[in-house]
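With one protein chain removed, the remaining protein chains of the complex are shown where they sit.
What follows is chain A.
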Amino acid sequence: MSTSMTLGTAAPGRGRRRPRYGQYVLELVMIAVAVVFLFPVYALITLAMKDPRQISESPLSLPSPPTFGNFGDAWSSASLGPALVNSTVITAVSLLLLIVLGSTGAYYLARCARGLGYGLYILFLLGIVLPFQLGMIPLYKLVDDLGWLGTYQGMVLFYTGIQLPFTVFLYTGFIRALPPDYAQAALIDGCNHRQAFTRVVFPLLRPITGTVIILNAVFIWNDFFTPLLYLGGSDKETVPVGIFAFVGQYVSDYGLVFAGLVLAALPILIVFVLLQRYVIKGFAGGLKG
């Protein structure tokens, strides 16, 4: 597929064309679509800046004057501080384990593509198709028996295991396209396999490691169902679980609820805007396999 890009000298073709009326019409249509698309976001942000009286008297208009008290109240009543810490710890440790286990496992699977290596690769791919609900209850019992409900390690174990198939799949595809000569040179120079991997191969995996981080981080950070089961009611609740409980409690106080939603969505949206190029590339490219 990449061969098509080498043919491309896109610049002359594009530059030759003069802007036409059609283009302005298209621009206006697209902006109109975006405005309609953003209506729920408009409601979210404006209601978060209104007091109850403004919400009942002028719900659709811009907040005048905007109030910011909702944000402080929501921050403390939704315990967003602790929830952010919990989400960050669980996401970061799971990512670290996924990178270590995924890259080393894939290194073996990519370099030993016959016999045992091939069989294990297929076994890992099976995990991408299996819905996690099939093993949900036995796993819940297992985590319960370990005494790991309501703990970080229970969630970290879950995310590392459930996301390993996809992570192994991404890494294996990337390593297969990588010439084995680098590691070979390191081995000839006297490295053992572990050293050849950590010093030579792993640094070469940086692009796919970026994709692995982005896709897994978005999934883990936003996941709701399993943390609800494992952490619900404990002091280790993640952001989505905490927000869900908070909304259930203050259901009719929309200004407060929406301020909580804004604050809860903000961290990942900020990271997204800062890293948008990588995030979009990761989502579009990582899935190509």
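For this structure, a couple of remarks:
Basically, contacts are C-beta pairs under 8 Å (C-beta built on N, C-alpha and C of every residue); 3 or more make two chains touch, one makes a residue touch a chain; residues count from 1.
Please note the rule applied: contacts and distances are computed from a predicted model.
A chain of the complex is left out here; the name its UniProt entry carries, from "ATP synthase gamma chain", "ATP-binding cassette domain-containing protein", "Raffinose/stachyose/melibiose transport system permease protein" or "Fe-S cluster assembly protein SufD", is "Raffinose/stachyose/melibiose transport system permease protein".
Touching residues on chain A toward the chain that is not drawn are 1, 3-5, 7-10, 13-14, 17, 19, 23, 26-27, 29-31, 33-34, 37-40, 43-44, 46-47, 55-56, 59-60, 97, 100-102, 104-109, 111-112, 114-117, 120, 123-124, 127, 129-139, 141-142, 157-158, 160-162, 164-165, 168, 179-181, 183-184, 187, 193, 197, 218, 221-225, 229, 239-240, 243-244, 247, 254, 257-258, 261, 264-265, 268-269, 272-273, 276, 279-280, 283-285, 287-288.
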